[in-house]
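Below are the structure tokens for one structure; questions will follow.
Complex shown without one protein chain; remaining protein chains in place.
Take a look at chain A:
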């Protein structure tokens, strides 16, 4: 206990001394999230300063082992660090697919050489990763992917096309599912490979979204050489890694549901639309819908807390964990839909002096993708029905 107190005192002092004032402001937009990479995009120069200082201590990924550049903190210490960051309103210094997706997969399935090569640059925000999973004909049915990797002795030659690759045009490396064998069932013969997006034969084409931005790409591979040392795990056994990584992705996406500003929707509504003498939101129907949303959010947060506590107590992940992605993203969509009701006309503004670049509208449109990316809500429900409830196929 006293160790933890010492850690808290030290962490507090260090954060006070090192976190720039400008990084103690809430994240307002996607541009405020620092992703690192060879050509980092910054909405403020302090983003890189803050990331570099945190990375020095491994605190961009506090729980990863020190050997790979991480902070080497145990769960309790990491929690203290989060609390201390929250106390001064410090932003996460770095947020990336490397941290949330590839890292955990490499820690579990990568060999020592791969861990040493790839994890430290992720911690330091030097290499930005993108995810090459989906293809035009392999979305929900991911295992039917067709991108081919041909064995050429010490390397593969990769040909095919990926789609919806988020930030492929900004990423430095890709973790990619390819087919190394066509003969068995569709889940076999898939391999998990890593390669540099600067390799000859890789091209990307941005896809514009309904929210106006273009974080997605079509990604084309034309005779791309990939060294075999960049095959993670066994050849043809990539599906296991893909699935493991998807659970991390889904966890990350479902946590969007818990996001939100300091003020609850109900409080924002009261400020915007007024209350009656007894403090009730004047818009009666909206009041009950917001209350329902808030109560589901509370219950969702409690479920997260319960599952985490059970895991800590060694009880293993209960069936509740399978519903996180589904429930969290549906909640987040409800929240964004309600924001339109709460903010009214100004929420639907897009451009013009009165509108702040249509922030609310863009976030609302983006939220529609939460129940599609990383496996759609329907796919999550199918998984629950089959694997948890044991219901048969039609």
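The rule is simple: a contact is a pair of C-beta atoms (placed from the backbone, for glycine too) under 8 Å apart; a residue touches a chain by one contact, two chains touch by 3 or more; residues count from 1.
Here is the rule we use: contacts and distances are computed from a predicted model.
Asks: Just by its UniProt name, which of "4Fe-4S ferredoxin", "Extracellular solute-binding protein", "Iron ABC transporter permease" or "Acyl-CoA dehydrogenase" is the chain not shown in this complex?
Replies: "Acyl-CoA dehydrogenase"
Asks: Going by the contact rule already stated, which one of A:40, A:92 or A:349 would touch the omitted chain in the full complex?
Replies: Here the residue in touch with the unshown chain is A:349.
Asks: Looking at A:57, A:148 or A:368, which residue reaches the missing chain?
Replies: A:368
Asks: Kindly state which of the options A:34, A:64, A:129 or A:216 is in contact with the chain not pictured.
Replies: Spelled out, the listed residue whose C-beta touches the missing chain is A:216.
Asks: Which residue among A:27, A:49 or A:289 touches the omitted chain?
Replies: Final answer for the missing-chain contact: A:289.
Asks: Who touches the missing chain here, A:42, A:273, A:320 or A:388?
Replies: Considering all chains, including the one not shown, the answer is A:273.
Asks: Residues of chain A in contact with the chain that isn't shown?
Replies: 134, 137, 139-141, 144, 163-164, 207-210, 212, 216, 272-273, 283-286, 289, 333, 337, 340-341, 343-355, 358, 361, 365, 368-369, 371-373, 376-378, 381-382, 394
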